[in-house]
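Here's the structure, in structure tokens; my notes come after.
Excluded from the complex is one protein chain; the other protein chains are retained at their positions.
In this document, chain identifiers A, B and C correspond to the written order of the chains, with residue numbering beginning at 1 in each.
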Amino acid sequence: MTALISEDLIASLNHAAKVAHDDEFAALGRKLARQGVDVETLVTRAIGWSVAIPTWGVGTGGTRFARFPGRGEPRHIHDKLADCGVIQALTRGARTVSPHIPWDKVSDYNALRQEAAQYGLGFDAINSNSFQDQAGQKLSYKFGSLANAAADTRAQAVAHNLECIEIGKALGSPALTVWIGDGTNFPGQQSLGLMFENYLQAMEAVYAALPDGMQMFIEHKMYEPAFYSTVISDWGSSLMAAQHLGPKAKCLVDLGHHAPNVNIEQIVARLVHVGRLAGFHFNDSKYGDDDLDAGAVDPFRLFLVFNELVEAEHRKAKGFAPSYMIDQSHNVTDPIESLMSSAIEIARAYAQASLVDRAALADAQGANDVLAAHRILKAAYLIDVSPILAEARMRQGGAFDPISAYRTSGYRDRVAKERPEVKGASSGIV
Amino acid sequence: MTALISEDLIASLNHAAKVAHDDEFAALGRKLARQGVDVETLVTRAIGWSVAIPTWGVGTGGTRFARFPGRGEPRHIHDKLADCGVIQALTRGARTVSPHIPWDKVSDYNALRQEAAQYGLGFDAINSNSFQDQAGQKLSYKFGSLANAAADTRAQAVAHNLECIEIGKALGSPALTVWIGDGTNFPGQQSLGLMFENYLQAMEAVYAALPDGMQMFIEHKMYEPAFYSTVISDWGSSLMAAQHLGPKAKCLVDLGHHAPNVNIEQIVARLVHVGRLAGFHFNDSKYGDDDLDAGAVDPFRLFLVFNELVEAEHRKAKGFAPSYMIDQSHNVTDPIESLMSSAIEIARAYAQASLVDRAALADAQGANDVLAAHRILKAAYLIDVSPILAEARMRQGGAFDPISAYRTSGYRDRVAKERPEVKGASSGIV
Amino acid sequence: MTALISEDLIASLNHAAKVAHDDEFAALGRKLARQGVDVETLVTRAIGWSVAIPTWGVGTGGTRFARFPGRGEPRHIHDKLADCGVIQALTRGARTVSPHIPWDKVSDYNALRQEAAQYGLGFDAINSNSFQDQAGQKLSYKFGSLANAAADTRAQAVAHNLECIEIGKALGSPALTVWIGDGTNFPGQQSLGLMFENYLQAMEAVYAALPDGMQMFIEHKMYEPAFYSTVISDWGSSLMAAQHLGPKAKCLVDLGHHAPNVNIEQIVARLVHVGRLAGFHFNDSKYGDDDLDAGAVDPFRLFLVFNELVEAEHRKAKGFAPSYMIDQSHNVTDPIESLMSSAIEIARAYAQASLVDRAALADAQGANDVLAAHRILKAAYLIDVSPILAEARMRQGGAFDPISAYRTSGYRDRVAKERPEVKGASSGIV
Partner (left out) sequence: MTALISEDLIASLNHAAKVAHDDEFAALGRKLARQGVDVETLVTRAIGWSVAIPTWGVGTGGTRFARFPGRGEPRHIHDKLADCGVIQALTRGARTVSPHIPWDKVSDYNALRQEAAQYGLGFDAINSNSFQDQAGQKLSYKFGSLANAAADTRAQAVAHNLECIEIGKALGSPALTVWIGDGTNFPGQQSLGLMFENYLQAMEAVYAALPDGMQMFIEHKMYEPAFYSTVISDWGSSLMAAQHLGPKAKCLVDLGHHAPNVNIEQIVARLVHVGRLAGFHFNDSKYGDDDLDAGAVDPFRLFLVFNELVEAEHRKAKGFAPSYMIDQSHNVTDPIESLMSSAIEIARAYAQASLVDRAALADAQGANDVLAAHRILKAAYLIDVSPILAEARMRQGGAFDPISAYRTSGYRDRVAKERPEVKGASSGIV
């Protein structure tokens, strides 16, 4: 196949950056060496890192007020795979995609796996959807899906999830991610207890259909689209459901799905402790489930989450094998640019957390030397690991500066010609 | 014209409730009399109360995830006026509608006023819209409207607001309400200072076009659709803009547009003090701008807001003449039912606040007798004023129980036959 | 013993209120009868209701900035029991006290039980304290107690809890409530995972010492006194700890210990579902753990919590037997007045929730008739149940208006003479 982004272009741009990069990479190497750290260890870790791209992420997102489409929007899963291929070609740290059903349904999933493989891509967790009605759908999800008061609507939502499991098997997905918007907008609308029981009963049927080797990721969210109560609103409810269902069920942490001020990194630590951390949906937020680019608003929080992950790895926490996915809404940027930028920021947090001097930190913590412990952690965060990330990208054939390379490549212009512009007014709910 | 709801039906239902109502109204009258309050004073106040219905409120709302349309959705301003007419016929406390441009544009505004008058309706503040792109619109508002970095986009948004002023004049609207979604999703996306200056400059042009007797209502909102910063995000920014523009500019308080935990009633008191309280967009919320039904989640907060308003009236605060509008999104209910229910809850808070013994309260406050002061306020809130509200409705020809009467009337079935169902999948952004 | 409050005084004041009360009670009875409800059922329920008063609650509270003592502050557990006796004498719905160790330690607990019984009081859950250092204490809790990094400090905190269990046995307390302030003020200060493990290990030792029939109530709190992380910060962590420890361990819900906007009533429903609801610390709050008077800021939220409790009773939820305690800080009121007022507001919410038409509610919920379901719930909330509460108090010998009776009795003046004023500046941390 023809490369989506010219390898010559990448090589040429990387060459232009070489002198500066070599100086910075060497300086960082000397600095780390003085701390007893071999920079190559970090490069190796950075090369080993990957995060999944959601297929819905390469399209332009929006709000209830409006959606402002961009140029060259992907029309279907094939366009989406190509866009994800660009991200992987340039960043080399986005080796899987996370599909969304029904939007990514095709007639031949084997062919789809091969199509993805051509871009160097595999499939991560598959996502069901019962928060929207589809054309021709028999029963509406207006009042909920897996937790609807009506048994026939719950059954329809179960059937959809069973179909997703089948598709996931065909695509090689390691897990089914279940997020539902079910909840209420009024006190009294439903019995909070009964709604949870209905949900558990429906989920039992989905869980029973999981093949060996496929996990179920339960994703909680505080609110939206329901605004008074949400059936799986917090990690406590998510954990109760996972415990009810069985060992294949784990709890997914989306960074934007928590109450204001909540200490998310501690939730991560709790789920690690109980052996139920499914993984992450990365993004950033300031107010609610803003779905902003990972690391754009609070990069230190992202680092603190990774600090828990690297500590869990360090402590060899039992059953620790989280999945890493991005879940963002790109409303005002080119989604490919935002996803590349985010993938880099996530890798940055991982690299920084890998630099924490864990032995010294444990000593300071054991001695209740508060400021020393904090400064040890902060010291790792302050290191500019950009040269390590760039080195890891380039050694794998990626770009020194993926966003510049992408802009230079003219990819967006090219697909804008192939993919017809969406006509008419942008959607949005007044 | 034929009544939207049969007057005979209303009379018949009211008659059926008469015995119970008379007993409760009389009991309440005796209770109030023991406190030195004449219940007739309260009935008179309740009769004098009215809140505006937004034309967009009679359609089913949604979220960025989905919109689940209801039966008999209004197709245009004429259907919307009929639906508002039903609300007024049954509640008798919703005598104006607040139009939204461009959706409510017609060729003959004089005819529209007469059409509204047939339902006993007038027009309240007119609302411009520059948070969405319309078909055929020259420049996109993707990156903002009145505060866009591009001068030509700002000019387009100004022109739209000038058109709204003209329509408002034709409809007899007392004010133009300006809410914009302008803001940023990323730190650095725009200069926070420059964006505000651009906004002020554009608003100067709008302000200059206001005719005598027309006010400008500036509506702030903390976030959404922009998720990092919003140019008019709080009442402080709103007040700065109003002060910059001139005396016709005032600050509108939407109950759902504030940061978590904020004391909204104190903001009302501040705006009363400075003579810049435009009025309200009523709704309720638990998390963000949830746009839930007024009084559905925190009815005591609604009462506390009205306590400020009645106190301002009592103290004869200078320039105090707020406008009252509902602004809600009805996602899972019949909008007409929700609006009637909300109009009643708002009237309830007004009636309860009218029952506060202000002389006793002032004495307790002056003596720093904290618990006594609180209990005097709470005592008014605990009174079930339903009989007063029902009496006021019935004396004006409205229904004892508007929602039961509406359901009995079959109005929704009737319009569902006339108004074609929206075909295909519900909209929504994934 | 001499009555703390003259029974003649109470009778005389109740007599003065009789005509008005009889009219209102009868009117309410007729109203309820029309709904098919016998008011006597409600009076019986109100008589059966009781909430525990914390011994620390009868002293004036404060903030880190200052404490402003009141007149006649209780000096020791004996004064505190007398003050609680006044609350019970007037309200007749506060039949137990919840002691706090070390402050309430005495040499003879049997005598203390008899002393309490003279006031009609028994003992509810006993509370340990390891968030403060006491004079002569060997090791400081500056860096934590049960979750301290140092094993000897954890052991000291365990020993204190074991002592509390012994005292609880002597007093007839049904449970030990464990709340600790342990946490961190800096990212990195401690390992979030290890801190939890240390906590669990220490709690195992406490749990092992529980006698048959004594439960352990684990109380979570989001933050304060630790401001970056708290080891038991949310109900999920609390539940994990309870599950780890065993069936005697349950989760206590303090209404002020949650993240902003959290739906507390749903947490109650979850803990009911999993059979781990210990009970409540009632109070109200607007911002954080404000410890304001129950029902003072958001009375509808209090009602919604009780709606869950009455529903759980109605559904005969397995193992459902929660404890009810007040936990407030009275900084600007007479604590006895605030506690009486709060006890009444809590009983009010219980009575209102008892009035919900559960059959009609279940029907509306089953039919997804959202607005009808909400209105059924709200209808119960709108009923002014004050006459029922007053009737229940008076039938038991309590006061029609406990706060007026208390003020008339001169109790505070009397004890102010017996209890010396605290000299010097108020404490507080700058």
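To be clear about the criterion, a contact is a pair of C-beta atoms (placed from the backbone, for glycine too) under 8 Å apart; a residue touches a chain by one contact, two chains touch by 3 or more.
In this text, all values refer to a predicted model and were calculated from it rather than measured experimentally.
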item	value
Contacting the left-out chain in the complete assembly, out of B:156, B:189, B:386 or B:409	B:189
Option from B:109, B:235, B:324 or B:406 whose C-beta touches the chain left out	B:235
Contact partner of the left-out chain, one of C:5, C:112 or C:222	C:222
Residue, one of C:156, C:307 or C:331, that touches the chain absent here	C:331
Positions on subunit C contacted by the hidden chain, ascending	56, 59, 61-68, 100, 103, 129, 131-135, 137, 140-143, 181, 185-187, 189, 222-225, 227-228, 260, 285-288, 290-293, 296-297, 329, 331-333, 424-430
For subunit A, residues in touch with the removed chain	20, 23-24, 27, 30-31, 34, 260-261, 263, 286-287, 293, 296-301, 332-334, 337-338, 341, 370-371, 374-375, 378, 381-384, 386, 403
Sites on subunit B contacted by the missing partner chain, in the whole complex	142-143, 148-150, 184-194, 196-197, 222-223, 228-230, 233-237, 239-240, 258-263, 265-267, 269-270, 272-274, 300, 304, 307-308, 311-312, 315, 317, 361-362, 365-368, 370-371, 373-378
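Criterion: only the chains that are shown with their structure count from here on.
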item	value
Same-residue or different-residue interface between subunit A and subunit B, half as cut-off	same
Intercentroid distance (Cα basis), subunit B paired with subunit A, Å	39
In subunit A, residues with contacts to at least two other chains	142-143, 185-187, 189, 222-223, 228, 260
